[in-house]
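First the structure, in the form of structure tokens, and then the observations on it.
Every protein chain except one is present and positioned as in the full complex.
Labels A and B are assigned to the chains in the order they are written; within every chain, residues are numbered from 1.
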Amino acid sequence: MSDFTGYIAENIGMIGLRLAEHVGIVGLALAIAAPVGLLAGIALADERARGVRGAIFYILGLGQTVPSLAILALAVGVLGVGWVPATVALLLYAVIPIARNSYTGLRAVPEPAVDAARGMGMDRWGILRQVELPLAAPYIIAGLRTATVFAISAGALASLIGAGGLGDFIFTGIALYKPEAMLAGAIPTAMLALAADWGLGRIEKRMGRWRRTT
Amino acid sequence: MIEFIEVRKQYGAAVALDGISLQVNPGELCVLLGPSGSGKTTLMRMANRLVEPSSGSIRLNGRDILAGDPVALRRGIGYAIQSVGLFPHRTVAENIATTPELIGMPRAAIEARVDEMLAMMQLDPARYRGRYPSELSGGEAQRVGVARALAADPPLLLMDEPFGAIDPINRAAIREQFLELQRRLRKTILFVSHDIQEAIQLADRIALLRDGRLEQFGSPAELIASPANRFVEQFFGRDRAMLMLDALTAADALDPAPAAGARGSVPSHAPLRDLLMGLLRDGGAGIDVVDDGARIGTVTLESIGRRMGSGAREEREA
Partner (left out) sequence: MSVMEFLREYDQSLLIALYEHLRLVGIALLIAAMIGIPLGIRIARRERIAGATLFLLSAIQTIPNIALFGLMIPILAMINRGIGPFPATVAMVLYALLPLTRNSYVAIREVPASALDAARGMGMTERQILLRVALPLAAPGIIAGVRIAAGMSIGVAAIAAYIGAGGLGLFIVRGIQTTWNMMTIAGAAGIALLALVVELLLGWAERALRPRGMRGEEIR
């Protein structure tokens, strides 16, 4: 135990750095994936997309089946090593649940509400902004939550392709058989994921406050 | 043949049934009638021990059903509920065959029985055997439910608003068919209903329940003409005369003397209301009542009036 606390104390700077790298990659990936996913969800929810919807969701579904390590490795094959392929891989992974949940959320908006809005003279964008998006918000946040956990998880693997992050400690620990290092990487990663999940879960619930059964 | 003795059911502090005692004779259709929350469904479900009484005993043909294996008990009792509960993953034929299979009837006998039940419910076996519940209309599904309950030829049937989900237009027809069936089969039936018309039309005797208490137990005519208390009186509302006409049959208003110019013939169980309407419409002198080919009397406007009059007198005296 004392080895462990000693190790932490010694390497606290490094841990902080890796944490920052990790959050950085995840944050960047999400910052791009969120609007892209949301727009994709909006586009798919539109009536005009009816025909292609099935096919697109099928492909997205398959895409999500592919393990994150494989996607990271494929990204390396194309883009080389470093934080760029890592971010791209995380991005691709995160887009899918965001797009899916945004779609579901928009489809779940009660028809009478949209109807009333149209009747009151709102235009397409107005309806979207003032009625549909607020009501779909809990679903969108749920998608963001899933995406965030995925991204944090995949981000831990990113160290393998030279992108840094908390995974560094874990893999170094494994390679050198140093349990302290493993824990130094694993515990912050786990806590990061749990905290993000909990935090976004709270936001999701608060946004769902006014969704009583209509 | 089924007897409830001081049956009580409590859920914590709430009393669902407060000491019910009643006896249903073999071949009798007893309607458990009452507003929601009166405990009628709870009472029915005690007969096959889906609900266990807090105290009291229940006897089936003299035997205490609370001792012994509930599963074996249930296989000998037909059970038809409002939500029907057909197995969605099995065909109509397989659904109906369920109890016969459970009791180990031989395959050939089961197949024959399935066809017999479907025919009895006026569903063409060839067309309905292989269908799935999702392919049936509400009325068809309900009929399959009743067929399933009758499949093993149980002496006792428990039915909980079995015609509830059928649209009003078809409901009257189904009830009539069911009554016809019951006249033939003479099963002992505990039938839960909240519909007064249905109760009067179908019941040999009605058990009127309120808040877990038995308010009165008797024939429909008795409950209408001689209510035991204010609740029973008000339950049947103000159309009591009309309800009486529904409750009574030709057998209740017979004039043994033949009437000149009497026309037509009806069985003794024909509802009096129809006969009255017929006589008023055609201005006839009377209608003959014939059972098994032999004339047993005639119904005339006078005989109806006399019967209704005596009922009214009983009312005023009460």
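Going forward, contacts are C-beta pairs under 8 Å (C-beta built on N, C-alpha and C of every residue); 3 or more make two chains touch, one makes a residue touch a chain.
A quick note: this is a predicted structure, and the numbers were derived from the prediction, not measured.
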Among A:V23, A:L60, A:M122 or A:A186, the residue in touch with the chain that has been omitted: A:A186
Residue among B:S38, B:T91, B:Q201 or B:T249 that touches the chain left out of view: B:T91
Residue numbers in subunit A that touch the chain omitted from display: 62, 65-74, 76-77, 81, 149, 152-157, 160-161, 167, 169-171, 173-174, 177, 179, 182-183, 185-187, 189-190, 193-194, 197
Touch residues of subunit B, complete complex, unshown partner: 45, 48, 50, 71-77, 79, 81, 83-91, 98-99, 102, 132-136, 138, 141, 145, 148, 158
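Here is the rule we use: only the chains that are shown with their structure count from here on.
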Intercentroid distance (Cα basis), subunit B paired with subunit A, Å: 61
